[in-house]
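Excluded from the complex is one protein chain; the other protein chains are retained at their positions.
Chains: A, B and C, in written order; residue numbering restarts at 1 for each.
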Amino acid sequence: MPLVRLMRRPFFWILALAIAVFALAPVFGNNVALREALILDAVYITLASNLNLMLGYAGYINFGSIVFFGLGGYTCVWLVNSYHWPLGASLLVAGVCVSVLALIFGLGILRLRGAFFALATVGIVEAVQAFAENFTPWGGSSGIYLSGDIFTPLGGPARALWVIYFMMVAVMGLSLYLSYAIKSSKFGLGLLAIGQNEDAAAILGVPTPLYKALVYSASAFLPAIAGGLYFFKSAFIQPSDAFDLTLSTEALVVAMLGGQGTVAGVAIGAFLYEELRGYLLTSSMFANFQLFVSGALLLLIVLFFPGGLMGFIYRHFPRTQKVLE
Amino acid sequence: MKRLYLLAAAAAATAFAATSALAEDTITVGFTASLTGPLNVDSAGQQRGYEFWRDEVNAAGGIKVGGKSYKVKFVTYDDQSVGGRVQQLYTRLINQDKANFLFSPYSSGLTAPATVITEQYGKIMIDSGGAEEKPFETGNKYLFMVITSASHYLSGAIDALKKYDPHAKLALVYSDDPFSKAVLAAAAQQAKAAGLEVVMDESYSPSTTDFGPIVNKIVSSNADAFLGGGHYSDGATLARQMHDQKANMKWISILVAPADDKFAELGPAALGVTVPSQWELQVNFKPQFGPTTAQFAKAFMDKMHAKADYHAASGYTVGVVLQHAIEQAGSIETDKVAAALNATDITTFFGRVKFATDPGHHGLQAAHQMVLAQWQMVNGKLGRQVVWPEEAKSAPIMFPIKQQ
Amino acid sequence: MSVLLDLREVSKRFGGLQAVRNLSFDVRQGEILGLIGPNGAGKSTLFNLINGVFAPDHGRIIFDGIDITGERPYRVARYGLARTHQIVQPLTNLTVLDNCTVGACFGRKNLPLARAHEAAREAIAIAGLENRAAMLALNLTIAEKKRLELARALAAQPKLLLLDEVLSGLNPTEVEHMIGVVRRIRERGVTILIIEHLMQAIMGLSDRIVVLNFGQKLAEGLPAEVARHPQVIEAYLGDPKLAAELQGAG
Partner (left out) sequence: MLGVLASIIDGVLVGLVYGLAAMGLTLIWGVMDVINLTHGTMIVAGMFGLYGLASAVGAPPYLALPPVLIGGFLAGVLLYWVAVHRMVGRPPLMSLLSTFSINLMLIGLGTSIWGTALFNVEVALPGFSLGRYTFPGAHILAAVLAALIAASLYLFLQRSRLGKAVRAVANNREAAELVGIPTTRVLAITVGCGVAIAGVAGMLIGTLFPFTILSGDSYQLKSFVVTALGGFGNPVGALFAGIALGVLEGAVTPFVPVSWTLVIEFALFVLVLVVFPGGIFAARRGAL
């Protein structure tokens, strides 16, 4: 759907406003602690939104979304560290390379359906992590440490962290608009059809293998860039952090919590989940029980709000369905 | 609209929550600990060391600076053993909790990302849990390490082997993590320099659960001395399976796991296993500053209801070193304390502490020495004895390991 | 009349079962061709072979001058071949309109989204589902789901429509309605190949009939001819009720 038509819908502007508030909130009062919390939110939102392209639209459960994030991180950090590329170029190359790789992976494993696909993606995470642990140019299991002066081109560490924050928010914003644009397009309709009934979709003329490979590849691009930014910011990357299966699982949980297949729901789900975890981690009351409390809260939500957050909102405020997508 | 409201509310909550007012005469020290996740055991030992120091200092009236005395206050969060959390939490410690000084999380993998933040804000961080050298080679100015770094972990074991069995055939089998790899890479070089033969040099994935085939491979390599391991469960499993499968090693050195008292659970499989240790109860250095080993061990036991291990001792030493530097500097200003740390050369019950000051290794430990401890039967119970270096030993070495 | 679909000696075997054997017939432009035969005669398999769900082991399938043998279903759909399913296959969590829009978008005309919506509404109107357009497909009744199948196939603006038992499970009123819809579709110039068990209906609807048994063609011809064909009667003797119906209809 052309951009102009999207811009006529209120959701476009709601999204824009939300992203602007998100970007500017920590600027007031130079609130760096808030910035650090929000940048993790942005990472989760980016991961979950892109995962949602596969999960919510095409109906494929991907445990391997973290592979895109980690490989993007490695590519970017490696280019910056070994070849002294500028950050922007490294990020772009990371995004493109990982998307291409995803296309190749996708053509292989997208022949699988349902749980088989899900398991294959688990296998890919483990295989890629084990590979990175043995791959010497990436420092094997020791990973890559960046020296303190990598932040100099961005105006020193203090300024660099702000620059990285804004870039991350931009990546998050692009992810949300990408989900939104795909959902409102013919491509998106084809994906939704695949998600509902793949055989019927193919018989209706949806070119299923192509669409699946394309969306798998598309869902790799922004997470790869986010990974690049994230590990550049950490100035350190190692296989166990880059390919942490838990983060993939969390992204799935978040997308289901928010309401898979929706744009706003997934973003809010990611935001709330991460804020909740962050709060529990730093609250002295729950210090020893934070895992238990997060688990219990999640369970309650799963049991009593089956449609996810958006399902709940749609049911109780039916009018929102026209505005929030 | 709902979304906006939520965003704003959460932002406000994060911004205004926990504005800790800074009391007049307090020094705030911040760190994260791994309350959950795989690093939990080692991290807990270190944290107990930190806390014990704080309690001791406060009981003694605080740190004295120019006629004033400062009480020590801790702010600490759970980093879940995950690198990604560490940066968020250290930023929070510095900006929101206004920490004056920072201690390191446990492990090199978590210390490295934390360093990016502490250096950015020019805050001192003292490290006792990350032995890897790489973070010290990237030009940091405010990072200091009180423990011996990774490349010297097994120096003692190599020296001892050279003395007891110059013809030993070594199998180096270690976890695929940054710390273990750094330790064993250095050990391999030292072994070659000492004229020892390395017949197997391999790393395994940290998630390995069954070492059966690996032990068979060790047996096939004809090795009679084993150096390796890594972190917690893998090291213990290796020890047990070498024993179960009767690998008949004359010498076994395993990193980290045998330094914990729970290692005794392995029973006969633990007997004779040596572990490089930053510190043991039997080690006796004459402290210029702080308590003696005996005083420390007893007080720690009384207060924390746990036997002091090297993580606790090194954690405590972090505090002692900071306290010493502040008192020397006569100030709590970062630059003055950093200068005092650069000039530090003291011996505590933990051993001598002195930091490298050349830009290529700034902050790396330059003086502390490790010991080698061995699991032996003492009065019918398994316990650790210091067996190397010779001048520090508390019991004669058991060589070769007696198979039962 | 020109030939739209041409099957030449098509065979398909599943393990030990020869589902379709050396089958040849053609469907002519603009006609309604009925496909009948006892259960397990290979009718639905034949549909699956034509629209690419399975590839035949032998033989060729020519559609509108193009060899579509072994082409994937979505390619076949693009050439202008649409179908319905015996067991309905709605896209459950999409609205009726969206279901049909999918058909229109990815069918013969490959329409952009906005134009596809129009085409979908038109097809919905023909199928008589106007007041259900905004409903989720999963909330429809069985009869409505059958009509949705039809509307969705129609939205693709196909040259040839394969209808697989669109009348089964409907009550008499609904059957009447559906037959009307099928007639209206043919009037729009769409060629139809239809499988049906309701003899009365199919004999009345079809221009010609092809009878299958054990994957082979048993007879072919005008409805009245086929109904008198001795082998056909014999094939249906296993099912007296059907045989009686066949006689009655003929």
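Basically, a contact is a pair of C-beta atoms (placed from the backbone, for glycine too) under 8 Å apart; a residue touches a chain by one contact, two chains touch by 3 or more.
As the structure is a prediction and not an experimental result, all values here were calculated from the model.
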item	value
Partner chains on view for the chain not depicted	A, B
Identified contact with the non-displayed chain, of B:Gln241, B:Thr293 or B:Gln376	B:Gln241
Sole residue of B:Pro166, B:Gly212 or B:Pro359 that reaches the chain not shown, by the stated touch rule	B:Gly212
Residue in contact with the excluded chain [from A:Met54, A:Leu87 or A:Ile109]	A:Ile109
From A:Pro10, A:Gly88 or A:Gly123, residue that would touch the chain that is not displayed	A:Gly123
Positions on subunit A where the hidden chain makes contact	61, 108-109, 111-116, 118-120, 122-124, 126-127, 130-131, 133-134, 249, 252-253, 256-257, 260, 288-296, 298-299, 302-303, 306
For subunit B, the residues touching the chain missing from this view	35-41, 44, 173, 176, 202-205, 207-210, 212-214, 216-217, 219-220, 232-233, 236-237, 240-241, 244-246, 248, 257, 260, 262-263, 265-268
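Assume only the chains that are shown with their structure count from here on.
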item	value
Rounded Å distance, subunit A centre to subunit B centre (Cα mean)	35
Separation of subunit B from subunit C, taking each centre as the mean of its C-alpha atoms, in whole Å	74
Touch list for subunit A against partner subunit C, complex	1, 185-186, 189-190, 192-193, 196-197, 199-209
Residues of subunit A that touch subunit B when the two form their complex	14, 17-18, 21-22, 25, 29, 31-40, 43, 130, 133-134, 140-143, 145-149, 151, 157-158, 161, 230, 233-236, 238, 240-241, 244, 247, 264, 267-268, 271-272, 275, 278, 281-282, 287-288, 290-291, 313, 320, 324
Residue numbers on subunit C that touch subunit A, as the complex places them	51, 53, 72-75, 77-78, 82-83, 85, 89-94, 98, 101-103, 105-107, 112-113, 116, 152, 156
